[in-house]
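Every protein chain of the complex appears in place save one, which is left out.
Every chain is named by a letter (A and B) in the order it is written, and numbering of its residues begins at 1.
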Amino acid sequence: MKIISPVKQVPPDVANLLTAIAFAYDVGMTRHDDRFDIVTLVVRAREGDIDAFEALVDRYETKLLRFCLRTLGDRQDAEDVVQDTLVQAWKSMNALTEPAAFGTWIYRLASNKCTDLLRRRMARPSDAQDPDDMSIHADGRASVEKSVEARTALQHFSDVLQTLSSEQRVTWVLHQMEGLSYAEVATTLGISEGSVRGRIHRARTAIMEGMEGWM
Amino acid sequence: MLRMCTLTDRGVSKDSNLVYSGNDSVSGNGKEVVESARLADSVNSIAGVRALAPGLRDLVATATAKVLRRTGDEPVGVDVTRGGDGVKVRIDAHLDHTRSVTEVVDEIFSVVEADIARGAVEVSGRLDIDLRVVSRG
Partner (left out) sequence: MDVNEHVGSGAELDPMSADSQAESDAQLRGVIDEYMSTFQPEPEDTAGVRERILQLVRDDLYRGPSTNLQTEQGHPFSISTASVRSIVRNAVDLVDGIRARSVEVEPAGDPVGSAATVSLTVAMRAGISFGPTAEAIRRSVSAEVQAELGIPAARIDINAEDVYVD
């Protein structure tokens, strides 16, 4: 599996500052709806208020992109899913009966698209990536020996993740990386908490077995 | 010349078949292309009109460009079509905030009617001006 984005050397606070400056110059006028509650934004957006929709995009885009990157491991795929998810949200916002549940709803849309994409990938074994194609770069400051070790374990972990079923993988990422509780994962995916536990248990077993000897 | 302005709905009229029929040559509906472009020029220069949305005929934009010696990528934004009982002028406009909507609408009507009186568009039968404000911003 090819992980496209290398570890950035820019310290997080500088990166955040650059992002803030970029967005400050992006908008011509002050956007009062930056502070609006979610229900107000959703009600307005579904009636065609594009500024309100933009505010929703601003709040959720980065989180969604990060979630999709972690789940799919490919930048282009992740961007496509986020774009499709938010455009679909705009078009079908009337289907959202509880505006307050926008966040959960958007994660569900994205999760479903990720699952579909992963299934399609797994159905095409000829597309399987050569592990030597890995372009993860370890922290350059570590010793050569340690960085070789670190890269291998991380690469191997990515390989192991690929062996999970698409449902297990999406569920596991939501819980272990996005930090959602079992109940929140269940609500997001529209499945029972019992199903969530089952998937996570099977995923963890597979990961532990796969990582044996690598840690 | 009998003139009536009526409000029509924006369903696809049978007139638009004239645009898409495979046998149309540029010269066949070339007159309407030229008329559309003339009106578009006038309407585009009205204060408060930000842009005209691409009209149906911009799907054959290169023909328009040839006829009018334009660069070819400017949307004409006005569609003149002729049906059984008269002429329909269809305009999709993007407005800005500088004037009230009705002020701009009234001026669009008067500019189009003046152009018609000057002969920019040949009208026999009914004249139907179908104006839609697509956006305002």
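Following the convention adopted for this analysis, a residue touches a chain if its C-beta (ideal position, glycine included) is under 8 Å from a C-beta of that chain, and two chains touch if they have at least 3 such contacts.
Remember, predicted model here, so these are calculated numbers, not experimental data.
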| item | value |
| --- | --- |
| Absent-chain contact - pick from A:Val82, A:Leu109 or A:Leu174 | A:Val82 |
| Contact footprint on subunit B, counting only the chain that is left out | 5-7, 10, 53, 97, 100-103, 105-106, 109, 129, 131-136 |
| Absent-chain interface as seen on subunit A, which is shown | 3, 5-8, 15, 18-19, 22, 26, 32, 35-37, 39-40, 43-44, 47-50, 53-54, 57-58, 61-62, 65-66, 69-70, 75, 79, 82-83, 86-87, 90-91, 136, 150, 153-154, 157-158, 175-177, 179, 197, 200-201, 204-205, 207-208, 211, 215 |
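Criterion: only the chains that are shown with their structure count from here on.
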| item | value |
| --- | --- |
| Subunit A-subunit B separation of Cα centroids, rounded to whole Å | 47 |
